[in-house]
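What follows is part of the complex, with its chains left where they were.
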Amino acid sequence: MSSFSGSASVLIEALPYIQRFNGKIVVIKYGGSVFSGDSGTLETFAADVALIHSVGMKPVVVHGGGPQIDRIAAALGIESNFVDGLRVTGAAMLEAVQMGLLGLVNPEIVRAINRHGDLATGVSGVDGSSVLVKPKDERLGFVGEVVSVDPRLLGGMVGDGVIPVVASIAVDAAGQLYNVNADTLASAVAAALRAEKLIYLSNVPGVLRDPADSSTLINQIKVDDIDSLIKGDIIGGGMIPKVIAAREAVAAGVARVHMIDGRVPHSLLLELLTDRGVGTMFLGD
Amino acid sequence: MSSFSGSASVLIEALPYIQRFNGKIVVIKYGGSVFSGDSGTLETFAADVALIHSVGMKPVVVHGGGPQIDRIAAALGIESNFVDGLRVTGAAMLEAVQMGLLGLVNPEIVRAINRHGDLATGVSGVDGSSVLVKPKDERLGFVGEVVSVDPRLLGGMVGDGVIPVVASIAVDAAGQLYNVNADTLASAVAAALRAEKLIYLSNVPGVLRDPADSSTLINQIKVDDIDSLIKGDIIGGGMIPKVIAAREAVAAGVARVHMIDGRVPHSLLLELLTDRGVGTMFLGD
């Protein structure tokens, strides 16, 4: 009987979340670093996305694919250069980015979700010119800074019950393609779609005071405190753009932003449907 | 971490049921005998009804109220007589039935569900003349046998997101009120609404081979086997009308009929959202 009442209590905890998130948009950034881990991780992620969709949520997946791009660039003999941690993207590298994100990563995620039904469709910011960018820095070449996200294409897909899987490629006003940071894009998409939640799935447990010690996880961060955390070197390195993207999403009206560990099986489901927080939550005042 | 994965597995089990039953009608007969137990039972039942409604199911509650009628009849000095286990219902007793079911039991269930939102509305077969009966047996007076259930009123309420709570009072073609068996009414309502499930909540664990021994629960009964089970005295007494009503619902196209123990906390939730069956399930061939 004990497991009986155990099951009942999980359900009594989960059902109100299901009701609350019914019809609500949840944008999930799925990191290339998680993706390139064991394929079981992708399959578990895809199953969770299909499950939350099945009970009425509206997931939108945004992805990059750094490791895959690196592999193609190497195979084609294109040299990889970085400025301030950002990939210099000349014409040849842009083709490698397109080939990696549009040609390989995107259909792989779509395919994995579609094992659970004809649910997902791949898109990029080129489609319907829905993500408009401008050059970020002349030293970087075709690296774009998001100017605006037109919500009609993605919103229409979501309204039709489709799960969009968005590759981080965009266009400028003249129709030129650009490489764009996937964390920033996820934040801009969440803002444009007035998403209820934005969840970053990556290969860390969240924001850690000591990156080497997962017991130092910070459970909640007020976005007003982010600057001092960066200054105090508590947030640093590759975490900085993620955290700033989180802040922008909160500022744009996304109610909750979470950074969780994509390597923990079903962390997405647990984050959405249980009282226990996992990872770090960003919130406004 | 173990309870983490425990919660995840309950959810992974429950979510497909939530999807499958989304928008589906579930008729629940709530027995007067359960009701008249401790009030905690009613409150737990009401919470479960509100929860399944919150995640997209369409519950319809049908109730009788024998103990309450007995109490009123006694207070008013009306003699209770039974023929073949059915209450003889003269004009005075009919008033007692109306007073008990419409005046006391119905608003009590409505009130309990409405603690979780403005969800429930009480009705009877008199409303919209939606349950039409004819006299069952001249010795019984105003005891009705269901002729037809007009699904428009109840279906309209369900379509508007309302939870109907149906008292077992009906009318004949001339508008005369009648007392009607609630088990039979629940079956007829489930058939008329093309319900996905019909669940009898009563104060027994299900159909038992030995009524005194709950370990003799029969998990599944094919409706074609009911006659031989009755002949073999395995099903007897007050269980017979319930079992026949279950058979009629299955014949009318209700996919699944269950008889479960209303005294087990959250038995309704567990029946609907876990793989483990509780009580006895009736099914066609």
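Details
Here the chain labels run A and B in written order, and each chain numbers its own residues starting at 1.
FYI, contacts are C-beta pairs under 8 Å (C-beta built on N, C-alpha and C of every residue); 3 or more make two chains touch, one makes a residue touch a chain.
All values reported here derive from a predicted model rather than from experimental measurement.
Because all chains derive from one sequence, the complete complex can be expressed as a copy number, which is 6 in this file against the 2 shown.
Assume only the chains that are shown with their structure count from here on.
Computed from the mean C-alpha positions, the centre of subunit A lies at a distance of 47 Å from the centre of subunit B. Interface residues of subunit B facing subunit A in the complex, by the touch rule stated above, are 4-8, 10-12, 14-16, 18-19, 22, 47, 51-52, 54-56, 264-266, 269-270, 273-274, 276.
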